[in-house]
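Of the protein chains in this complex, all but one are displayed in their positions.
Entry: chain A
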Amino acid sequence: MTIFNTALSKPWIWSWLAALATFVLTVLFTGGASTFSLGQATLTFAAFSVIVGLGQMLVITLGPGNVDLSVPATITLSGTLALKFMNTDASLILPGLLVAIGIGLGVGIANYGLIKLLRIPPIIATLSMSFLVQSLAIWSNRGLRIKPPDELSAFTTGMTLGIPNIAVVGLTLSVAIWWLLDRSIYGRWISAIGQSPFAARMAGIPVDGTRFLTYVICAVLAALCGYLLACFSGGAALNMGAEYLLMSIAVVVIGGSAVAGGNSNVPGIWGASLFMFLVVSMLNTYGFGAGIRLMLTGLIIIAVIIAASRRVSAR
């Protein structure tokens, strides 16, 4: 009973329960025949949301007003430029990855430069940056789709021991971010800043350095997601990042991290990402029309958030 209570007191448990419930409901529709294939599809597509969601989570942890709206544009630019750079040449896979990471670093540094030097609020700064970055993506390749190198495309769509490679990448990154957040001094710093920037500064925490690093990590993760997504879906598209703006914020909130900052968790990102994919699959499987589908998606998300946030405040 105590284990049960401890589990229920975790803010991320609700997203996992919701994911599990939608999974069971979807599988029931086919009488259990689709368990394995649905599981694999879910892991694959959830992993992309996880990768961007982790970065957004760190930024949101920094406290009210902190959010990175340049995520979709960064995804698009990194996918576009990395694929253009590799130009289907397998020997350039690693340099291509470095190009993507370099773009992430550049966008992250520029984002924080706008926020700090020009004193623009993060929402405005990252939004205007996203226009610049998106225009750069349009200008650089005019929306033409260049195929990824075959090896890379095989890796991103492939599996190891029945688990999609993308999910393995997502899991590895999650463990790294979990360590950063829960075990390193950096994690305590961003939580402290999120709870009270003033107190954090008084306590001698390098507030600017920490915020800078956080925006850079977020942009690099988005760039990494763009690189993988472009290789997975056989080429970059100008609107490939559009999905991930709301998605990255939604998985943070549904995962039980505090919207006001200062308190985040990594497992919730996974629960929420799995849930977000499954809820669309479930409603598609049951054949609801678009209107009802969107409405139900909204209602279900609100229900999960209410459940999750009630537990947090009750602690």
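Here is the rule we go by: a contact is a pair of C-beta atoms (placed from the backbone, for glycine too) under 8 Å apart; a residue touches a chain by one contact, two chains touch by 3 or more; residues count from 1.
Here, contacts and distances are computed from a predicted model.
Peer 1: What protein name does the UniProt record of the undisplayed chain give, "Heme lyase CcmF/NrfE family subunit", "STAS domain-containing protein", "ABC transporter substrate-binding protein" or "Phosphoribosylformylglycinamidine synthase subunit PurS"?
Peer 2: "ABC transporter substrate-binding protein"
Peer 1: Write down which of A:45, A:155, A:212 or A:275 is the residue touching the left-out chain.
Peer 2: Result: among the candidates, A:45 touches the missing chain.
Peer 1: Pick from A:134, A:191, A:214 or A:248: which residue touches the chain that isn't shown?
Peer 2: Per the contact definition at the top, the residue touching the missing chain is A:134.
Peer 1: One chain is left out of this view; which of A:24, A:98, A:144 or A:176 touches it in the full complex?
Peer 2: Touches the omitted chain: A:144.
Peer 1: Going by the touch rule given at the top, which residues of chain A touch the chain that is not shown?
Peer 2: Chain A touches the missing chain through residues 26, 29-30, 33-34, 37-38, 41-42, 44-45, 131, 134, 138, 141-147, 157, 229, 232-235, 237-240, 243, 277-278, 280-281, 284-285, 287, 290-291, 293-294.
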